[in-house]
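Read through the structure below, which is laid out as structure tokens, and then see the notes.
Omission of a single protein chain aside, the complex is shown with its protein chains in their original locations.
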Amino acid sequence: MAATTVAQFDGHDAVAVRYHDVDPVYAETRDIRLLGFVLFLVSDCVFFGAFIFAYLYLRVSAPTWPPVLNGHQLPWFDTAFAALNSVVLFGSGVTMHFALENWKHLNRRKFTSWLIATIVLGIGFLLGQAHEYSLVLKDVSWWGTTMGASFFTLTGLHGFHVFVGVIYLTTLLIQTNRGVYTGSKYFGLTAGTLYWHFVDVIWVALFFLFYLW
Amino acid sequence: MEAGTTTSHADHGAHDHIHPPPEGFIRKYVFSLDHKVIAFQYFTMGLIFMMVAGSFGELIRLQLTSPTGAIMSHATYNTMFTMHGTAMVWLVLIPLVTGAAGNFIMPLQIGARDVAFPWLNMLSFWILPVAAIVLFSTFLFGGAHAGWTEYPPVSLADGTAGALWCVAIFLVGISSTMTGLNFLVTIVKMRAPGMTWTRMPLFVWATFATALMNMIATVALSDALAALFFEHVWNVPFFDATRGGSAVLYQHMFWFYSHPAVYIFILPAFGVISEVLPTFSRKPIFGYKLIAFSSMAIAILGFAVWAHHMFPGGLAPWLQLPFMILTFAIGIPTGIKIFSWLATIWGGRLYLTSPMLYAMGFLITFTFGGITGVFLASVPADLHEHGTVYVVAHFHYVVAGGAVLGFLAAIPYWFPKATGRLMDERLSKIGFWLFFIGFNGTFFPMHWLGLEGMPRRYASYAAFAATNPDAVFWNRFETAFSFLMVASVGLLAFNVIWSVRHGKLAGINPWGARTLEWMISSPPPYYNFKKIPIVLDRPYDFDKPLPYRNLDNDVDPYPSPIAAVTGVKPVGAGA
Partner (left out) sequence: MMTPELLEKSLAFVGAIIVGVTAIVQLRNDWAAKGLDAVVTKLLLGLMAVGCVLALLAAINVVGVHHAS
């Protein structure tokens, strides 16, 4: 096997050794995995996209929006809390970015702190969504109207993606603790970061479509 | 045996590494990571379900021998055509053309050792038997009744069966999407050195276009099915017009996938034809770039025509026109291919082997089906033809006379490569004629019956027969000819099973073809290529020397798992 240089964590702000330069075999494997993961995210976009199409179709063809149920028009969603919760989620995206940057600069402790911050903010978002659901469910149910149908389906699927993301990030925390990733081989971290950003950006679309439009 | 060693990194990549051989029955034959074994699994499963779904079709034909319905209740008949279509589309066609053909042929043709994600490949296969169990369990709950399209609100009356139907097809969708992603990454990243995009075999181009559609479109189906499932189980009003939902919304979501799906069926078949015709005409393929780019054009345009399935369904007139025009337009790249194939065989030295017969039969029946498709694309004509057996004739001509015939050409062509033994050529040819005559006899009369107004999906056509006295004759005619197709598939199954152990030894290249899979032993060793070859040119120029370097054909003493079954010792190039 050709010699590979594994970057050591020594606390200095050195940049990780570029694997392309020392381990072209790993570089190819990583490229394959990266393309596969990005294509998975593209297909996940279509997954949300088709439901968003359904929501647009139902909303545009409805005689009034919010729709009328049992003679009363349903209330609009509350934008203020959603705006705060959105900022929490976007904040977690930025903290995850910092986490990965620190890993690349071989700052293991800072990586761990930023990753924990991301997980905490992610859980915060989920708790915020739970609170939002408890408020919305007072007036709007999943099965009563197309408003509930589209809102709970889309935000529910998104929340599920966030939940899976939190699990994945926690797994990364455990794995980095065990030394699974090195300064030059850390594809799991890259994938986790991309997934987390993706989940963020889907929320931008949903926040706009349900709360701002 | 150099198991577990890597070659020099200077000019080889990650996919050059030969991993240790699989050990144990489970790893070799059940949970195999080898794309060739997985392809065999898809093939076996697909053939079995072809016989099951085909027998539902035969029951349909028996029912229609009498205008009031000969053998079953209307409810059962509805279940029959629903499950015939559902099983054929999702347990036969998609698995066979992508999972069996794509999996076996594509990695060999690009000079790779396997697909990009072998574990995902294995998972994609094993989801299907689970999905099949869920699908057939719908019979225990009264069966699904609303056709393979299961439109709400009619399908909502299916109750538990309808919900299970959604789950089954959702599972198939996951399998398909993963396969599409896997093939895309494999083709983009794992081609042999020197194999530029325009030196790829045309089957690989076809698989690439198919994988694109598979990965993107199937997800839309998953959404439609998830929404339908939610409506079944929790009454969530996506498609219920009384609560603001829309039945037309389901049709949009369903057909956004299901139209590209039909191109998923046919593009690999096109790829097979593009491989078979040059080999048996001893001529280069005519219009390589035309065929390659028209595959991409079909894949992209295929996303833009879905609403032509919805013309009578209350689609706004201003929407009908662009879909009509785009549907006409998609006939153009297809037509380019047909003419290119005709130009390929024109003036060639033809060898009428069974794959060649299937391929030439394909040219006839698929073209015919394509023409009737143009008639259906026209909105005014479609308003008359929709819901009649004219549509049934059209799609059977393009699917059974197109995709299935293409796949049936692939079987005797690549069977020798996969097993090391040739299929019995005489039985294959008899099978072809049985299928071709039976198929045309069954579906041709449906064209005029449909134009005269015979409805599809009706358990009894008594009203139509009252005004069309020869309706009964033609239906019985069709049923009689359908038995020829049954005989053909039965003969095929026998031929496959017999030839696996008793077929003539094939050697490396029984057809004298030029793509990379024909440069290694039959069956190939589990790692395909000992050394990844270097590709210098396209594979179709029969009067030039082989455009490959670095081929290493030493006899490998380690047999492939398939060779152990077929009893063939792998043979090197020198033998």
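Labels for the chains are A and B, by order of writing; each one numbers its residues from 1.
The rule is simple: a contact is a pair of C-beta atoms (placed from the backbone, for glycine too) under 8 Å apart; a residue touches a chain by one contact, two chains touch by 3 or more.
The model shown is predicted, which means the values in this text are computed figures rather than measured ones.
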Neighbouring shown chains of the undisplayed chain, as defined at the top: A
Residue of A:V60, A:A80 or A:I174 touching the missing chain in the full complex: A:A80
Of A:P66, A:G122 or A:G144, the residue in touch with the unshown chain: A:P66
Residues in chain A touching the chain absent from view: 31, 34-35, 38, 41, 64-66, 73, 75-76, 78-84, 86-88, 90-91, 93-94, 97-98, 101, 190, 193-194, 197-198, 200-201, 203-204, 207-208, 211-212
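In this text, only the chains that are shown with their structure count from here on.
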Chain centre separation (chain A, chain B; CA means) in Å: 36
Sites on chain A touched by chain B in the complex: 1-2, 24-29, 31-32, 35-36, 39-40, 42-44, 46-47, 49-51, 53-54, 57-58, 61-62, 67, 142-149, 153
Residue ranges of chain B touching chain A (in the complex, touch as defined): 6, 9, 13-15, 17, 116-117, 177, 181-182, 184-185, 188-190, 215-216, 219-220, 222-224, 227, 230, 234-238, 243-246, 249, 252-253, 256
